[in-house]
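Sharing a structure below in structure tokens format, with a few things to ask.
Shown here: the complex without one of its protein chains, the others still in place.
Entry: chain A
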Amino acid sequence: MYLQELQNVFGANATFRDGQETAINSILNKKRVLVVQKTGWGKSLVYFLATKILRQRGEGVTLIISPLLALTRNQIDSTEKYGIVAECINSQINKTKEERADVVNRCNDGECDVLFITPEQLQNEDFVRLLSQLEIGLFVVDEAHCISDWGHDFRPDYRRIHHLLEILPENIAVLATTATANNRVIEDIAAQLGECEIVRGDLQRESLYLHKVFLPTAEEKYAWIAKNLEWLEGSGIIYATTIKECERLAIWLRQNAINASAYHSGLNEEVKIDLENRLSSNELRVLVCTIALGMGYDKEDISFVIHYYTPKSVVEHYQQIGRAGRGIDQAVCVLLYGGEEENKINEYFIYNSFPKQEHINQVLHFLNQNDEVKKSSLEQEMNIKSSTLDQILKLLLIEGFIGKDSRSRYFRTLKPYISQQSYYNSVIDMKVREYQELLDFQQTKECQMAYLTSALDDPNSKSCGKCSTCLGGAWDLTNDVLVSDDIAKVSQFFDKNYILIEPRKRSAVTNKKLEFIHEEGLALSYYHEQLGQEARRGKYVNNKFSDVLVNASADKLRRFLREKEIDIKELVIVPIPSNRRPKLVPEFAERLANTLQCKYIEILAKRINEPEQKSLLNSRLQEQSIRDHLYIQNHVNINNKDILLVDDFVDSRWTFSIATDLLGEVYEDITITPFALADTSGSD
């Protein structure tokens, strides 16, 4: 039917792949189509060729919503081949309002045929207003599994797509595409599309060589990665869970002479794009990233994807390994698993996906009673963690229970509130099941590819003959034998690698800069690591910190202070007081001072009835509470001294920052360095 058009582009011998022509035909008849096909099947051919024919018929442009950050060079090239013009609007290329309006005008004037935008942009009201001027004929949702998972993964960006699908007039064709979807997801997307045709093929990727290794400790995982990055060829991606883990892994790799960088949501857009480009151009060999690495990141020759942690679902896992081996014949995907810690982290994420009903009610009640409210007043009024409050506001906005005006003030809408708790619970149950599926994958004796594709309900799922399960002893793409020396190197690295305590710079109460700020401080460990757990036992079980902790602290501090050019002989250790456990920290600090052979002075004290710091959930309340209770009791002269403030755990950093503020006001020419046994931030 459209073979002629195809051959005009690809030459006289070109033929359609299974399903492509059906999809194009439906689009041209203004039907809605869902394409579930693996990477490489040719989804872009469907929308580019359909666009070409639609444009010849005088229809509007094709709008493609894709998580791609930047339109890649090869995509622009491929549209040239079709004789159509593609453009994109993103924060890099066309920043100003005028430049963006210009793109829309070019589309409406027939100078551009395909417009790429990201889902995030649909969140911006100004941008949606601009898009309202765009004349379109075809609406494409790339990576459409995200519109199913919006509740799942909290992607408010996809809310607008969901709304658009419900309201787009029938003269606009709709195409949704994905390479990763099980039956549940397909049903969900199809329900959102309404009446639609589903074009579905098998998912098995011939170029992927799957492998999994049981490595229960961080040390073993680090050692395996260093060893195998020497072994593996080409460039690739390592997935880790937390920002801190990404950064530590990247440091470890660089120390092993591997050109690696961390990539996560803590970086700004420009830095992220720069990192993507550097990986694309092979300037970088490895990106160690969280799930923040854009779904649309597309590099042809990714030759390995390593999971430092187990993803939360088969869909997520398949999506991530799917980035490998797109344009090459062989890519290795390895899941490193084992260790209690990894399950705890994943379960924490799963069970805390949604805020507590009690907190939601608090926010709603307050908004009900008021007209328009700024976020800062909400923070002041209620004891809710700032990130939880953000999450609540986001959810309520998505669900239409509240609105937000152009001045960022929130207000209650007229939509009657119905508790979403049972929905949240069903999502959590589903997540638990999906995570279990991946835990089962760790243990499976089946072909790994067959396990994944059948979990994705691929009707043609079959053994791949190339994964480490299929090959057994013949698997030689990785080297899994670790010797004690490999592990010792990692232990040394962990030991030397500092967990830094950065100072707070601005008051959350007054929003003014703090007068005195402390030096970069040090935490001995992360809470979930061995030393961190030793500290937990000390605090909650034995009411005394062990000698192991004293000695480990002294070792690490000696090196750290030397590097900071602080003379230990001149150092004064000052403990952070506590009325709840008055002896715990001072006794430890004094032993530490004895070991380091420096001075020890108790200067600070706390007024009674201080609420437990961890019961205060946002910065404003935390800072205020410390200011209300901490004071200088013992006015000893410590002018011109280097002070080491010692506490057991550090989380919000307000205690250290306010103690510094108090001391700095009274004493002259002092430096203050905080030290804590464990960094508990991010754990609960």
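The criterion applied here is as follows: contacts are C-beta pairs under 8 Å (C-beta built on N, C-alpha and C of every residue); 3 or more make two chains touch, one makes a residue touch a chain; residues count from 1.
Throughout what follows, contacts and distances are computed from a predicted model.
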> Going by UniProt, what is the name of the one chain that was not included in the view, given "HEAT repeat domain-containing protein", "Murein hydrolase transporter LrgA", "Smf/DprA SLOG domain-containing protein" or "Zinc/manganese transport system ATP-binding protein"?
Replying inline: "Smf/DprA SLOG domain-containing protein"
> Among the options A:53, A:134 or A:291, which residue touches the chain absent from this view?
Replying inline: A:134
> Pick from A:371, A:476, A:565 or A:668: which residue touches the chain that isn't shown?
Replying inline: A:371
> Which of A:53, A:172 or A:566 sits in contact with the chain that's absent?
Replying inline: A:172
> Out of A:254, A:415, A:433 or A:607, which is the one that touches the chain we can't see?
Replying inline: A:415
> Given the full complex, what residues of chain A touch the hidden partner chain?
Replying inline: 59-60, 63, 128-137, 139, 160, 163-164, 166-172, 368-372, 400, 403, 405, 411-416
